[in-house]
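For this depiction, one protein chain was excluded, whereas all remaining protein chains were kept in their positions.
Naming follows writing order (A and B), and every chain is counted from residue 1.
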Amino acid sequence: MEEELFISGRNIPNIDPNLEVWHFPISLYLFLGGMAAGIIFFASLFTIMKKEKEVPTAVKSGMIVVIIAISIGLLALIYDLTHKLYVWQLYMTIRIESPMSWGAWVLLVITILSFLWVFSYFTEMFPKWDLKFDFLKKFQTYLIENRRTLAIILLPLSVILGIYTGILLSAFNARPLWNNSILGPLFLTSGLSTGAAAIILFSKNQYEKHLFGKIDLALIILELGLIIHMIMGMYAGSAVQLEALDILIGGEYTVMFFVFVVILGLIFPAIIEGIEIMGYKVPSIVPALLVLMGGLIFRMVMVEAGQLTRYLY
Amino acid sequence: MDNSRRSFIKISALGASGLALSATAFGSFNANALTENNKLAESAKNLKRTPTYCEVCFWKCAAWAYTDENNNIKKLIGNEIDPHCNGRLCPRGTGGVGMYADDDRLKTPLIRTKGEGEDTFREASWEEALTLIASKMQGIKDTYGPESMALLKHGSPGSHFEHLFKAYGSDTIAEPAYAQCRGPRETGFGLTFGAWVGSPEPTDIRDTKCLVLIGSHIGENMHNTQVQEMSQAIDNGATIITVDPRFSTAASKSNHWLPIKPSTDIALLLTWMHVIIYEDLYDKDYVERYGSGFDKLKEHVKNYTPEWAYGITTIKPEEIRKTARLMAAASPSVIVHPGRHVVWYGDDSQRERAIAILNGLLGSWGRRGGFYFKEKIKIPKFPQPAYPHPKWGWEEIGEKYPFAEMGITNELIKASIPEENHKHQVKAWFIAGTNLVNTIPQREVMEKAIDAVEFIVAVDTMPMEITGYADVVLPECTYLERYDGIRSATNREPSIALRMPAAEPRFDSKPAWWIAKQLGEKLGLHDYFNYNDFKEVIAWQLEQLGTSLEEMEKIGVKKFPRKSGSMFIEEGQPYEFATDDGKIQFYSSELAEKGFDPMPVYTSHDAPDSGFYRLNYGRSPMHTFSRTINNPNLSDLTDENKLWVNPKVARIEGLKKDQEVWLENQDGVISTFPIKVRVTERIRWDSVYMYHGFGHNNKKLSRAYGKGASDTQLITKVDIDPLMGGTGMRSNFVKFLTTNPHKEIES
Partner (left out) sequence: MRYAMVIDTLKCVGCSDCVVACQTENNVPVGYCRDWVTESVSGGYPTLDLELKSERCNHCDNAPCVRCCPTGASHEGEGGIILVTENECIGCGACIESCPYDARFQHPEGYVDKCTFCHHRLEEGQNPACVSVCPTNCMYFGDLDDPTSEVSKLLETRKYKVLAPEAGTDPNVYYLIK
């Protein structure tokens, strides 16, 4: 028989018996960040392709959703900091090796650019509100002229933001569940998918809804592939990874993961979207909400389950 | 995870952060960013150090108490030159600061008042409490004679009250450290070598080539010097042989672990003697020169072959022979350790004698790597009149036990029960520094005595269970807040150590010397307390010793050269042992005269019935008896005891890791609190094991209350040692109750 125990000293709040350092706000932050990245991606992509008129929700109200999502996400992140008064320290340095650091900077740039983006559409969206000052009007004109430039900058940044939400976790060798290179692309895909779902949710334009339905279906299929890839990778991994995998496929989080994320959050909406594409009339709000819910639960599962996995003890 | 513990931590953490936040809020935007390390380094420079010696256990290591500018005691560090600790305190010593910081401490004198239905304590002034005690003591003296007032004590406070009691006319004094702990070994070694082992044990472990531990778990008991020296012995490549039914920490460090069947140690010891004698391995010159009765011993152990012992001890004959030869090969640098808590089966003095005899055969007493001749400094007595001569005292109470050399606490307790018809009746108790409830077995007997006595005073720093039985409770300040007697203890070279207050007493607590003096004054014994402050006594004594209070305040510990000659017998030179015939008595004529076995014999002891398991108990390295469980620093390390259960037993009984069980012993006594199961291979299938001292039932001990189970509560059967009255406590058997037995009774 093997027996391992702490004789003394280890009963530290949030550390023992298992890590609970990152809570729901972090999951929410990752989810909102990913979704925002998705919306920005589509808004910039269609703008660059000069097809912004075909996707009015993505480029207009979608970008308002982005600003709100990022703001809530940042507040959630700060809420989970334990030394909040020092949060400004984040912007005193750039540390390339720290995903948290470059992520914070990317987020800052994206936030500023997104505000500019929304401002460029301000008069178009709210024609009754008059911009009182001349220089504001001039500035808006300038932004409208340079919207493509904004899009060209934002497109890669949105990809970085999407990947960042995954790398933030996967960079931790110490948490075997997180520590796989597929998590970045997986979270990016999931972010794009939830972004598409958010656009569907807010869109009143049938064409746009349809278009993003198709995009979302493709992304879901890709995401399912990546999840299988992740599981297969861990299955072939070291002992600690096998233990980590066990939490997902035969442990505490199995139901959450398979029922709420894989089935209700991916497979089911994919089927509905497929049916819709085949021409049947389905309320598109249902798959969109399911995808969003699945995306959030996916982050929660990964954040919480990942903290159960350790090397020692 | 234990929820209540977690919430406790949270509460304390909140308190700390509340304080700390205000500090950082001011400092947070300070351009001159101080790191935690700088702060520590800065504050370390401002710490003031005060000499003390530790009172968390009886080893009494000398230490420095460090206080900050606000006079808070921050840390305790061992005194580098102290031979007891060599600058390294044990966890309890280091955590001694928690004894001072504990907010559950007794804060004011308390007097029992008869309320409606229920007795309660009310807070009282010192004057009122002391006056009441003095008048009761005077009353006892006038009615029954001072002898009827008994002192039950432990540690430094005990000595101040011992002085009071002797001045008052009572020698009815006892401490559990004798008959509930190390008494039998003093008898066994005294009868063999004419000398007590004493404390600290004069074992030359650092230079030994072979250390044999019989149930002694050095490393779990943190007898500091011994732990340190065992480590040196490991470094030196010494052979360690451990005899223990449990895979103790020491067993895990041993070259040979003999997992003996409990209660059969004497059989193994006799067989070792047999092998060493009949294989001609003993130290012939030593035995011939210094021993007597060897031929009788040789004849006595003739039939105790390893094959005989195998059937009894379950240790393979080859293993017995091999270990005997290893000891002999190391002779005379071999120690068969006497152990410390040795009250096991009632034949303990005889087992200790067997250990002593084995050491005699191996020639280890008075030899390098064996036992050295210890020495201590005699502290001059502060001028006082001679003590009066009591008509009777501890000796008369324990007269049934001819070899008792100190008061037998359990006999004093029995003498307090009128139905016992004791010739000498004890009428009142004064208890200082010992929590009898978690020390003395047979709680029922003690409660009967408590009911019978007329008056009980308890002096303690903590609201220990025993204080709940007292009529008057006096809050003593901790050792960190007071002067105490100069520590002079035996060692390789004599030394003295000073204890002076590192901080003002917290709350309304007072030093024991002050309490003793106040009572003395009230009892008209001023001449015995001819000083205003105990500091004067110490200063006078230090002057006599050729030093001064000023010097000792700076150095804490002072060593003196040996005066009694070499630490070891000079090779081949005559040496007179303090026995009847001046020799090591392999055969004890004294025992024979008084009708006891002159040489140890093996007798079998009870084994548990099916479904029952022998209750074995021992020490946690982080705690001293039941005294430290509530210490915030030490409870943070270990706050509950667990019940060690062999996996086979767990399977049979259907027990799981961390499952809570209640224990019921052979007499139907059920543990008040449940204890969590630890399923471990480290314990034999016929026994269970727990740390001693847990399972406190006084709610005022906020960190200790209800944590784990009390072994003492389950010890209702004692095997009395006929030689010296020790209470053998290892023949109690328990079974597991998996549902709460107390609930059933309530409903």
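By our rule, contacts are C-beta pairs under 8 Å (C-beta built on N, C-alpha and C of every residue); 3 or more make two chains touch, one makes a residue touch a chain.
What you see is a predicted model; the values in this text were computed from it and never measured.
**Student:** Could you tell which one of A:Met49, A:Ile68 or A:Leu81 touches the chain left off the display?
**Tutor:** A:Leu81
**Student:** Check the options B:Asn646, B:Ser671 or B:Asn698 and report the residue that touches the missing chain.
**Tutor:** Counting the whole complex, the residue in contact with the absent chain is B:Asn646.
**Student:** May I ask you to list the residues on subunit B that touch the chain which is not drawn?
**Tutor:** 8-9, 12-14, 16-17, 20-21, 24, 28, 33-38, 40-41, 44, 74-78, 85, 87-91, 94-95, 97, 219-220, 222, 224, 227-228, 230-232, 234-235, 247, 249, 252-253, 257, 259, 621-622, 632-634, 636-638, 646-647, 680-685
**Student:** Can you name the residues of subunit A that touch the chain not displayed here?
**Tutor:** Interface with the chain not displayed, on the subunit A side: 1-16, 19, 21-22, 77, 80-84, 86-87, 89-90, 92-93, 95, 97-101, 104, 168, 171-175, 238, 240, 307, 310-313.
What we mean here is this: only the chains that are shown with their structure count from here on.
**Student:** Measure off the straight-line distance from the CA centroid of subunit A to the CA centroid of subunit B, and report it in whole Å.
**Tutor:** Chain centroid spacing, subunit A to subunit B, equals 63 Å.
**Student:** Under the stated contact criterion, what part of subunit B meets subunit A in this complex?
**Tutor:** 1, 5-6, 9-10, 13, 24-25, 28, 622, 636-638, 647, 678-681
**Student:** Please name which positions on subunit A make contact with subunit B in the complex.
**Tutor:** 1, 3, 5, 7-9, 11, 13, 16-17, 85-86
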